[in-house]
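Every protein chain except one is present and positioned as in the full complex.
Coming up: chain A.
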Amino acid sequence: MTVPNLRKSKSIRVTLAVASAALVLAGCGSGGQAAAPASGSEAPKVTGDVTVFAAASLTETFTRLGKDFEAANPGTKVKFNFGGSSALAQQLNQGAPADVFASAAPANMKQVTDTKTITDAPRTFVKNKLAIAVPKGNPGKIAGLADFADAGKKIALCAEQVPCGAASKKVFELAKITPAPDTLEQDVKAVLTKVSLGEVDGALVYKTDVKAAGDKVEGIEFTESAQAVNDYPIASLAKAPNAVTAKAFVEFVLSDKGRTVLSAAGFDSP
């Protein structure tokens, strides 16, 4: 009789240990949350973690702005998730825990305002337009938009789902050119990588991306790009875990300081 009892109590003990370990793990999960909004008479404090979902084309500028924001507001930590705006919008609609969304096009911002994931009115903070990107030295001898119809040249474009792809489509329609792309990439940075590795002869990216890529990539501006300008809207989320800091970050991006960083990278003022 004693043996089964012993065994039973042992197994219960182990089960308890497993269960308590699970509890500890669960605790860790919520422990990482940012500070709750201040309550009572205390003034709302800008502190804690703030998570920003931003379009891939904002990678360099927002990383810089995040550091500046942290320096200006001690105790804050800005975390980024950069990607195609459409993918980010989808993640937000599925409940991704973010505080701020900066999209490369109003259409993707609308995806989240439609679902009431964002209830604030989004504000346009920059404009951007497309440029032709070619590898250093232009080995494919791309002269202009017309070369994108040449099936003999390797061409990368953004997929239509992402803002740079939608803008590209508009540009080609305006120019009455049927492009012959070899690949449709999931975000603008993926397109840029193909250019900087020399895998394609030409691609359409944002003007700012050409600048950010440094001397590996050369840019060619073209007239039609002026008619397909992308507005970049930013807003804090309705269920932002750290609403106070989220709003402070949005204001920071819209401030003169933020504008200086963005225009230095080649973004146009709204």
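Criterion: contacts are C-beta pairs under 8 Å (C-beta built on N, C-alpha and C of every residue); 3 or more make two chains touch, one makes a residue touch a chain; residues count from 1.
The rule we apply is simple: contacts and distances are computed from a predicted model.
A.B. asks: Given the options "Cytochrome c-type biogenesis protein CcmE", "Molybdenum transport system permease", "Ferredoxin" or "ABC transmembrane type-1 domain-containing protein", which would UniProt use as the protein name of the unshown chain?
C.D. replies: "Molybdenum transport system permease"
A.B. asks: Using the touch definition from the top, which of A:156, A:171, A:192 or A:265 touches the missing chain?
C.D. replies: Here the residue in touch with the unshown chain is A:156.
A.B. asks: Which listed residue, A:61, A:86 or A:103, touches the chain dropped from view?
C.D. replies: A:86
A.B. asks: Out of A:149, A:184 or A:261, point to the residue that touches the absent chain in the complete complex.
C.D. replies: Candidates A:149, A:184 or A:261; residue touching the omitted chain: A:184.
A.B. asks: Based on the whole complex, identify which of A:144, A:198, A:219 or A:270 touches the chain you can't see.
C.D. replies: A:198
A.B. asks: Write the list of chain A residues that the hidden chain touches.
C.D. replies: Answer for chain A: residues 7, 11-12, 14-15, 18, 84, 86-87, 89-90, 154, 156, 159, 161-162, 181-186, 190, 193-194, 197-200 touch the chain left out.
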